[in-house]
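The structure under discussion is supplied below as structure tokens; questions concerning it will follow.
With one protein chain withheld, the remaining protein chains of the complex are depicted in position.
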Amino acid sequence: MWLYAGRRIVLTIPILLGVTIICFALVQIAPGDPIQNLLSPTATAQDAARLRAAYGLDQPLMVQYFIWLGKVCVGNLGMSISDNVPVAGEVLHAFVNTIVIALISVVLAFVVSMIFGVIAAYRTGSLADRLITAVAVFGISVPPFWLGVILVIFFAVDLSWLPATGMGASGSETFSYFRWADFKFAIMPIIALALPPLGIMTRTTRSSIAEILNQDFIQTLRAKGLSEAQVIVHAVVNIMPQAVAMLGLQLGYLIGGSVLVETVFTWPGTGYLLNKAVLTRDIPLLQGTILVLATAFVLINLVVDLAQSLIDPRLKRS
Amino acid sequence: MTDAVADSSLRPPASRPASAVRVRSYWGSVWHRLRYDYVTLFCLVLIIAIVLTAVFAPLISPMDPYKSSMAHRLRPIGYHNYLLGTDEQGRDILSRMLYGGRVSLTMGILPVALATIIGGLFGVVAGYFGGKVNMLIMRTMDVFFAFPSVLLAVAISGSLGGGITNQLLTLTVVLIPPLCRVAETATSQVRTMDFVDAARSTGASTLSILFTHVLINVMSPVLVYASTLVSVSIILASGLSFLGLGVSPPTADWGLMLSTLRQSIYVQPIVSAIPGVAILITSIAFNLLSDGLRQAMDVRA
Partner (left out) sequence: MLSRGIRGAVKIAAIAVLAWGAIGGRASAESVLRVAMTAADIPDYTGAPDQGYEGYRFAGYTLYDALGLWDLSSSTKAADVVPGLATSWAIDPNNNKRWIYKLRQGVTYHDGCAWNADSAIWNFARVMDPKAPQFNARHVGQMGTYVVNIASVDKIDDYTIAINTKAPSSLFPYEMAMYYMISNCGVQKAGNDYNVYMKTPAGTGPYKFDKVVPHERLELVKNDKYWNPQRIPKHDRLVLLPMPEASTRAAALLSGQVDFVEAPSPDTIPRLKDAGMKIITVPYPHNWDYMLRMDVPPFNDIRVRQAANYAMNRQDMVDMLQGVAVAATQTLIDSQPWYGKPVSYDYNPDKAKALLKEAGCTPCVIKVGISTSGSGQMQPLPMNELVKEQLEAVGFNVQLAPMDWNALIGVFLTGAKKYDFNAINFSMAPIDPVQGILKKWMTAYAPPACCNWGFFADPKVDQLGNEALGEFDATKRNALLTKMNEQAVADAAELYIVHDLNPRALSPKLSGFVQAQSWFQDLTPIVVSP
């Protein structure tokens, strides 16, 4: 167990190094010039060169990479070009916004999917099963940003129940999930984010529970006189290790994949930051955001793997 | 969309190679099972119909998809000859949808096909040879796995810029690692099977073993998995178009149409929703089809 954990952790290091190389390379091959954005519409080439030197963008690539990597290791992700503030602070601030909403979405999706999955598996072929399966297929098939736009039209514009965009009545810094006036800003993003994992987890839960309900020991339990409710609890407990692992993975994907939904709702998380960084060609910000997201994703996977091997040693992978 | 990759990629389907030793009867039984799966058959027919309308778009389109008319902008469904109304430039939505299907389906199918070939090849090589080769290939893939697919797609596409070629390239790169992993898992399982050892002991060459034994057994899990990725790829492509990283206008493409018609959603909400509905239906059809295939091919999810 400890050996496995140790090896798994060591294996993470080259992956993280690879991540930094990809982050750096991607941004370098891009067309466009981050300096242009800072220049006034009538600035001259000399102005541009002066500014480029001030940001160290005139150095050779390898030098830029190692300088950057060295700083990254001490938590310095550089200065954002368009805002002239430390990237680390920017990304961390945004990351908190993303992870909280992703957590709420994924937990919501998890709870609902467990209920749906159990109902569907228990009554295979029933109307309820078909409805639930339909919802699940819709969840994984719908473009999430399109769903977001539809939600805005209904709930913000037509009904005026929920605000269309932003995070909180006076910005994210004073946002509280426990205040209705603020929380209502989070409702539509949560729904749009939760639907795809809901679809995936419902399908997985349904098939896992169905499989367990078909196994012999369930018949044995029934024969022993356990009530149907107790049998179901038994089945649910049985798939828990797997379900929890799934929860962790979905969380990782939501954190990394929320760029479209955050853009639709102008939710000030990492996805929204990423979109802005791409648009403004803010190299340090883009690198920092991708790096933090990929690192978080790797670490979540690591934790999931370790947790899984802890719960269920049979799942130990090579 | 990312999540759909996660759905299967990190839990590669384990093949049951043993059942496929007698090749003909395996595919025979697959067909037998499919014949009675009406949902899957319906989806298959639907997909074929969608593909055919896209292929024959120039023949069946009622109008020129690029001919605009300022006098007939944003007309409702059923207006005169415009069966599905018109867009913000007065172009016929139906014709644009038919032509747009060409791009969108290409973006769904072609990257998956390319990634299946490239990723599958790497996966088979890694799985069959094991050792250092496996290490090199799979650790490289692991690095790409460190990026959720949407993040990777936005990062690559954002770097390369928009355009149809870049989009194709991006989607292919994003889809290679999961397919590679599925192929690798399936291959390394097949490699240890008795019949491979038997073939090896009779002096068969590596290449012939790969082709006659390994590929056939690896194919079904890889194909089933690839079929789930088509809808992922279509949605991912439309997402890139949404962020302005897709094909360039005035090319008809569902994702781009969705994105531009969004500005008109207060004027013609139903017309503006058509491209989204098309993406949704196509995506559902592919998802259900791959479910059916998975069951019929007896590949465990």
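In this document, chain identifiers A and B correspond to the written order of the chains, with residue numbering beginning at 1 in each.
The rule is short, and it goes like this: contacts are C-beta pairs under 8 Å (C-beta built on N, C-alpha and C of every residue); 3 or more make two chains touch, one makes a residue touch a chain.
Everything quoted here is computed from the prediction, not taken from an experiment.
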#### Entry: Chain not shown: contacting residue from A:Ala48, A:Leu69, A:Val96 or A:Ala128
A:Ala48
### Message
Among A:Thr165, A:Gln215 or A:Gln230, exactly one should touch the missing chain; which is it?
### Response
A:Thr165
### Touch list for chain B against the chain that is not drawn
66, 68, 70-71, 73-74, 88-89, 161-162, 244, 248-250, 260, 262-267
### Query
Residue-wise, where is chain A in contact with the chain that is not depicted?
31-48, 50-51, 54, 82-85, 90, 93, 149, 152-153, 156-157, 160-167, 169-174, 180-181, 184, 264, 266, 268, 272-273, 276, 279-281
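Just so it is clear, only the chains that are shown with their structure count from here on.
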#### Entry: Intercentroid distance (Cα basis), chain B paired with chain A, Å
22
#### Entry: Contact set on chain A toward chain B in their complex
14-16, 18-19, 21-23, 26-27, 29-32, 137-138, 140-146, 149-150, 153, 157, 196-197, 199-200, 203-204, 207, 249-250, 252-257, 259-260, 263, 274-275, 278, 286, 290, 293-295, 297-298
### Task
Mind listing the chain B positions that touch chain A in their complex?
1-7, 10, 139-140, 142-144, 146-151, 154-156, 158-161, 231, 235, 238-239, 242-243, 245, 258, 262, 265-266, 269, 273, 276, 279-280, 283-284, 287-288, 301
